[in-house]
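Every protein chain except one is present and positioned as in the full complex.
Note that the chains are named A and B in the order they appear, and that numbering of residues resets to 1 at the start of each chain.
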Amino acid sequence: MTNLVLSIRDLAVTFPSERGPVEAVRGIGLDLFAGRTLALVGESGSGKSATAASIMGLLPVGAQARGEVLLGGRDLLALDDRRMSAVRGKRIGMVFQDPLSALTPIFSVGRQVADAVRVHTRVSKAAARERAVELLGLVGISQPRRRARDFPHQFSGGMRQRVVIALAIANNPDLIIADEPTTALDVTVQAQILEVLETAKAETGAAVLLITHDLGVVAGHADEVAVMYAGRIVERAEVRELFATPAMPYTLGLLGSMPAPDAGRRLPLVPIEGEPPSPAQRLPGCPFEPRCPLARADCRDKEPALTELRPLHQVACVRAEHVAGRRPGDVFGRAEQPPVDTPAAAEAVLRVVGLSRTFPVTSGAVLRRRVGTLHAVSEVSFDVRAGETVCLVGESGSGKTTTLLEIMRLRPPESGSLEILGTDVAGSLPASERRRLRQAVQIVMQDPQAALDPRLPVFELLAEPLLAAGSGAEATRDRIAELLNLVGLPSDIVDRFPAAFSGGQRQRLTIARALATRPRLLVLDEPVSALDVSVRAGILNLLARLKAQLGLAYLVVAHDLAVVRHIADRIAVMYLGHVVEIGDAEDLFARPRHPYTQALLSAVPVPDPVRERSRERIVLRGEQPSAADLPTGCVFNDRCQRRPTLTARLQQRCADQRPSLEPVPGGTEAACHAA
Amino acid sequence: MITTLPTSAPDDSPAPPPPRLGRARLYVRRFARNRPAGAGVVIFLVLFGYAAIGGHVSRWNWSDQDFLALTEPPGASHWFGTNQGGNDVFTQSAHGLQRSLVIALSVSVLTVVISAVVGAGAAYLGGRVERWTLAVIHFLLVVPAFLILALVSNRVSGDWRVLILLLTLFGWMFTARVIWSVSTSLRERDYVLMAEFMGVSRRRIVARHIIPHLGALLIVNLTLGVVTTVLSETALSFLGFGVKTPDVSLGSLLADGSVTISSAPWLFAAPAGLLVLLTVALTLIGDGLRDALDPTSTAGGHG
Partner (left out) sequence: MFRYVARKAAGWLIMIILATNATFFLASWFLDPRSNYRELRPVRTDEQIAHALEPYGLSPSWSVVHRWWYWLSDVVLRFDWGHSPTGVPVNSEIPQRALVSGQLILLGTVSAVVLGIALGVYTATRQYGAVDRAGQAVSIVLFNIPTAVSALALVLGAVWLNQRFGTTVLHVAGANTPGVEGTWPTVVDRADHLVLPTLNLTLLGYVSWHLTQRALLLDALNADFVRTARATGLTRSQAIRRHALRASLIPTVTSVAFSIPAVFTGAIVTETVFGWEGMGRYFTQTISQNNVDGVVAVAAFGAAATAVGAILSDIATVALDPRVRAS
């Protein structure tokens, strides 16, 4: 029988704000048991981070928490800072979201871990240092004794997160809280960190409260799931039960809108209309009602309480029985499949051959000396034909964003060639020709908030590219109305400022602006990664519709393979500035040939507990090396999981000779000597 | 290096908009809520009025010498008293304040304009232009400015117009550096990059996207620039290098008053009091403006 570690009863948290007190959490209850992981799932405004902060007593000044948080019978909310400090770090350890700023920059890593030990246990400095080295080794930092003397800025994001985990488990806590521990990390690093968390759980036998918005992570690591929406728990169940038979329409919608990397043939995602509500505006009835296709008249009057539907499965919805057994597409309505238009031999809208870009690495503040070269992009070649979507996939440091920016500059690249609509940008082109090319290629960036100047109203924002192209006042007005219609926004918003819109709406605005000059190619840099999960599906469907309607070609940069699965026709996988595999999306997902592609695909969590827990995973060791010192041979050589299985002669070849892309009939092209 | 936690709702909320407020009205409202700033405005207006019409209100002229009333304490005929030469302190102070204000306001406006153009331009144009501009700025910061100011103004016998030029010459670097560093962070913003990709010309980008964002910074610097100029000019005139006889500024009046400080304290009190009121009022206004226009800056901090 597992032990009850922590019990939350009726927790409510309010924050002060310019508009008066705001309720972030409105009465939730949870039980956490030793050795089991409870996943708390939610999007923006759900209150999940506030819950974690109140358990730890780390709410910001001015915030108030009511209710009970019982740890071994003691109510933590009633403790003052001094008594609570004796609990923090000893009985409860916490892992935070952003590892880059979580460690104190002026103390060495070993010192910080040793200090964490000495806060709660009377040991000598030497003993604490030994324990710190032991912990650093436990969380997978190689050469822990030497690295304990290093400072946080000498570690990468993934390594810093390992240190944070070491801090959390330093004193064998009974509970580990992990608040979005992997959201800021690359997908292969995410896989490593989740593995470290499992190790930590096994070592300490602690209960784990895992806060996340990623259902794939939940499927792979949680035992129990609680779904939060608008400050309350709306569904709670064992993980397999939740994924197989969700009872709340919101949960059903979430499952439907999550792209899955191993889905069958590409299908449109099921979007949930609208956006998650902000804590500042609370309506009397069920908060999900505005977005719920199954809503009844009485849903607006009273908020349903969390009741038991089946043993160990609770839900707060009066329509739960109508959800049972139905698929997301049936309840939320599937968007119509746009006609799949594959012209046989369409012209190439974009052709990139042998593109390379390097940056000098300098040191010294006043007199900059060049100490090395960063090879951001090396010999990248691909093309994009009219009507197709090509995705560049890779993690941070792979050079995909640099490639995009090189293309957008429309200048002859450092080496290699760039052709837009058949015209090479290198020759001396007349200004009108250059303008035509500029208008033919437009970009949508990752963060819609940063891409829109907050001081300009919508009209000015959309007019800017039109005016730069020489459009007249009347024509501009008409075109703007047309654009807003295209992206599904009402035309009366032209006088409002970007701050007045939600994330999804802002992204629609940036898409509208990009379409203003009737481009042939749209370049998209992580178009949905800054948006809430339930909103992503809507934007992806919009992009698909626009492509079919306007005959566009897309070049998309993404790190989320699940998203890529749903939109790509062809995919190029990049690692350290090189294209390591390129080919048809179907072929790549079905039969990936390069070991990096295989590892990448393996690292993406599948939102299905049965499949996720039973599949074989490839977890890469180590970290991506710096692009400033590229090895002579294959760039993936030092981390390649296939390497140990090769003959000595082949291994030597991998170390000496950099492989080039070799095609295989009926498959993809891969740059690997052992493919 | 250091990041901040949000102080209201922790999850970022993307959803529905608050009722729309005109931006200008929002600023005015925030400024009006700030009581010390309001007091500052009142004080400044009173001083401004005094400087403008003080000379006309009194029956004395600032250069008149009333030989019947030498070094007299404040009284009915001379509201602020007289000095050893029989000059009426009230009108002299008004003239001095006027002089100091004219110098300070002109210098501040010129400085802000030059700093904005140089700082924003250097940041946006980048490359060699930026490097050379920064080198010039750093060099000028290192040069002993006060010394040179003293040398040159001494030579030109305190002509206030030359003084304006000099103070501007040595004053623009500080603000330019601040503007440059803010502009460099602005030019990295996505919407500036987007404007480039949409084919908007560089000049238009600087004018439309960069300079308006500096607006808050420029306004605050304008106000506080007046304060620093007043202080510099006062120090120079006090030492005898700035505004010199027969012309009068608050600094020179202070120097005159310092000789007879215990025997005729009103000669010191008038210019000293005016200076303190002026600088404090302007600082309060500047702080209030900063809070109203850019509440995210932590340098403010009104609860």
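We take it that a residue touches a chain if its C-beta (ideal position, glycine included) is under 8 Å from a C-beta of that chain, and two chains touch if they have at least 3 such contacts.
For clarity, every value in this text was computed on a predicted model and none was experimentally measured.
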Residue of A:6, A:24, A:41 or A:164 touching the missing chain in the full complex: A:164
Contact with the hidden chain (one of A:98, A:419 or A:586): A:98
Residue, one of A:14, A:44, A:108 or A:668, that touches the chain absent here: A:108
Interface with the unshown chain - residue positions in chain B: 2-5, 7, 142-144, 146-148, 150-152, 154-155, 227, 230-231, 234-235, 238-241, 251, 254-255, 257-258, 261-262, 265, 268, 272, 275-276, 279-280, 282-284, 287, 298-299, 301, 303
Residues of chain A in contact with the chain not shown: 56, 58, 81-82, 85-90, 93-94, 96, 98, 101-108, 115-116, 119-120, 151, 153, 164, 167-168, 170-171
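By our rule, only the chains that are shown with their structure count from here on.
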Euclidean distance of C-alpha centroids - chain A vs chain B, Å: 48
Touch list for chain A against partner chain B, complex: 15-19, 22, 24, 43-50, 53, 60-62, 98, 101, 105, 275-281, 408, 435, 438-439, 442-443, 445, 447, 450-453, 455, 464-465, 468-469, 496-497, 499-504, 513, 517, 532
Chain B residues within the chain A interface of the complex: 1-3, 5-18, 20, 23, 189-191, 193-195, 197-201, 208-209, 212-213
